[in-house]
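For this depiction, one protein chain was excluded, whereas all remaining protein chains were kept in their positions.
Then we have chain A:
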Amino acid sequence: MGTVSLQLGQCGNQIGHELFSVISDDSNGPNRKKYKQCSDERFFYESSTGELVARSVLVDMEPKVISQAIAKASKSGRWRYGDKAHFSQKQGSGNNWANGFCVHGPRHEEAVEDMVRMEIERCDRLAGIFTMMSVAGGTGSGVGTYITQRLRDSYPQSYILNQITWPYGAGEVIVQNYNSVLTLSHLYQLSDAILVHENDTVHKICSHLMNIKHMSISDINKVIAHQLGSVLQPAYTADSPCHYNRNPIGELLSSLVCHPEYKLLSLSNIPQMSSASLAYSAFNWPGLLKHLRQMLIASARMEEGIDWTVNVTSGGESVTNSRHKSFNSSLANLLILRGKDVSTAVTDGFKDPALYVPWLKTENCFSTWNSPVAFNGYEKSATLVSNSQYLLKPLDNIVRKAWNMFASRAYVHQYTKFGISEEDFLDSFTALEQIISSYTHLS
């Protein structure tokens, strides 16, 4: 079974390249023949000359980023991108979602869809489609949304998981909140789930946990790729304890998305540190899982600075009893454990019914995958994919800022120029307010 990836825009292409690098490096570690075989089949195919070729389609409206990604992949000597699996034009979408969605998307849909179809036909069975993009620019967000829509129409039965990167709160693209609102509101109707990385969070991980002083975008992408790889690499599931799972995307979705109203997924992992300190650290499963659980309930972005005073309270108590800080309520969690002695890890802390909404059966809310193979240089590692209130606050911030800007009608003319009207904006705002409200009133 193969997973077909789409790398869209600068961010999508840079993260995509990093992801395939991590996967390839990890699979080439010692003592993992079956694991490698399973991973290779999932993410690569073999060319007629025996090279590994990524099952990925690269799309950007400008050429510079894609040619870099292709060149770097070839230089790795381990894998490369397909010769006919990239599409670029001369100039980007200018950070304008409307330009990407209304102009570039429709103009190039056929070319891109053909490439995706080629990749899909190359898989003996399609496990799912995985897209990577930022929401702040114009190409990843606008073209990405348009292409997702087309793929949804053409492959109604297939799983589509969108990985998206949220911009720094303090801005890199001034219209980022508009682009985010337009992207999220549309994707929410198309995608099976949206897996979110926040640049602010990853940035903090790099500076606080990885101790990187002069951080480049590539450092940030390595962390994102590490987190994604820890989910997508082969693992055993409850249903298939002796064979590696065939379809990580499908299984992830069925564990985490039980209701179409709730499909925002966050990701946290432990441990995460510089390779220098990794050599001197020892971890045990109870310690790792205790921290990860507290990160979940306290909505902590990383292991450092977790608020240990947040407690899980059951049902009505939290509302009436103001002594308790409110905790992050979940719909579903998926815990992925990799490395030494995984079989000894006790995950009961995540099975507490109080963690979850009362209207779902707890046994359906929590799943674990594991693999004895140490992932990407970490002797033990745990990753939690969560459908919870974790993203509520950043989402609310995006909508608030976008709405503030919209109230003065600033920048709106740049969108109407390409056919996105004030009405369209209002529809998107309404859709997102609805999502915010749903996640707010979980318990």
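Assume a contact is a pair of C-beta atoms (placed from the backbone, for glycine too) under 8 Å apart; a residue touches a chain by one contact, two chains touch by 3 or more; residues count from 1.
Note that in this section contacts and distances are computed from a predicted model.
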Choices "Tubulin epsilon chain", "Queuine tRNA-ribosyltransferase accessory subunit 2", "5-demethoxyubiquinone hydroxylase, mitochondrial" or "DNA-directed RNA polymerase III subunit RPC6" - which one is the UniProt name of the chain not shown: "Tubulin epsilon chain"
Residue touching the undisplayed chain, where the options are A:Tyr45, A:Tyr155 or A:Tyr411: A:Tyr411
Absent-chain contact - pick from A:Lys75, A:Lys90, A:Arg125 or A:Lys361: A:Lys90
Contact partner of the left-out chain, one of A:Val4, A:Leu58, A:Cys102 or A:Val175: A:Val175
Positions on chain A contacted by the hidden chain, ascending: 10, 14, 62-65, 68, 89-92, 94-96, 138, 168-175, 203, 206-207, 212-218, 220, 399-401, 403-408, 410-411, 413-414, 426, 429-430, 433-434, 437, 441
